[in-house]
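Every protein chain of the complex appears in place save one, which is left out.
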Amino acid sequence: MSTPVGSGNTNDSQTMRPPGEMFTLENPVFCCYLFWATVLVVKMLLMSLLTAIQRFRYKIFPNQEDLFFKNLEVQFNDPHVERVRRAHRNDMENILPYFIMSLIYISTNPSVGVACNLFRVASVARIIHTLVYAVYPVPQPSRILAFGTMLLITFYMAAVVALRTLSFI
Amino acid sequence: MSTPVGSGNTNDSQTMRPPGEMFTLENPVFCCYLFWATVLVVKMLLMSLLTAIQRFRYKIFPNQEDLFFKNLEVQFNDPHVERVRRAHRNDMENILPYFIMSLIYISTNPSVGVACNLFRVASVARIIHTLVYAVYPVPQPSRILAFGTMLLITFYMAAVVALRTLSFI
Partner (left out) sequence: MSTPVGSGNTNDSQTMRPPGEMFTLENPVFCCYLFWATVLVVKMLLMSLLTAIQRFRYKIFPNQEDLFFKNLEVQFNDPHVERVRRAHRNDMENILPYFIMSLIYISTNPSVGVACNLFRVASVARIIHTLVYAVYPVPQPSRILAFGTMLLITFYMAAVVALRTLSFI
């Protein structure tokens, strides 16, 4: 929070970057955000495909027009499909707010080391969350720990941003 | 919409900011967005914890591996848990699009007074929405009014941005 403006991200800039200019490819924190946010976007979209795989495997379809096989009726509440859908919903509840929180956290010009490692740990934790929830269910507390990791990182970023902008309440 | 570029945000800048440079801590509109977006991110994440509290209070768990107490079975459709989950889903439906809409609205260089007050009113309205929906249910139209406030503010921002960028259709 006390990082001086403009420090920590001048390694590969070709030109003088004005202070406060954070959202460019010359800022390594932003580049690291780009990479890991992309990984998480792809991970989330793959949940749709995982749901589709489960729907075809167990022949569970929620709409009349989706009945690709004969003698089927629309069905809900299949445990295999619903487990993937719960994991997907949990992604939306946690990763989407994290996308915004970590993006605006970059504007506070955090230290490159701290910010990049927060992005890495949070992203890997959510990949683990998906594995132990939707792909191969594992006993607790594995899922709680993976869930809590991104949650705490998001709360930390929220604290940094809120303290920095408290006068604009 | 007719605000001249570069006006209204030169109060605390140390250096000349190029016109159109909106997403920096030198822009009070962006700072106000940072603060209130952070408040809403934290509010949304607390819905997960509120759901967990309800699950433990009423011993309603949706996964086999979550059965922390003996002689329990997975259960769904508990009204106390589902009410919090509906409120949480409503947050995702409304606050997440608002995050993007209000972020890009800043790029149109709105008046500081108008933009900051829109952020404040929308955010407080959604906190009230959570209180009257998930924490202590209150008769209508309290929830509809709280819901409609952010909805109308988002539509207003959408109108400003769409009119400004209509030539790029």
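We just call them A and B in the order they show up, numbering each chain from 1.
Note that in this section a residue touches a chain if its C-beta (ideal position, glycine included) is under 8 Å from a C-beta of that chain, and two chains touch if they have at least 3 such contacts.
Given the structure is predicted, the values throughout are model-derived calculations rather than measurements.
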Sole touch to the unshown chain from A:A37, A:V114, A:L131 or A:I144: residue A:A37
Where subunit A meets the left-out chain, the residues are 14-15, 17-18, 21, 23-26, 28, 30-35, 37-39, 41-42, 44-45, 47-48, 62-66, 68, 76, 88, 92, 96, 99, 103, 116
Hidden partner sits against subunit B at residues 5, 18-23, 77, 82-83, 86, 92-94, 96-97, 100-101, 104, 107-109, 133, 137-140, 143, 151, 154-155, 158, 161-162, 164-169
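Quick note on the criterion: only the chains that are shown with their structure count from here on.
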The distance between the C-alpha centres of subunit A and subunit B, rounded to whole Å, is 17
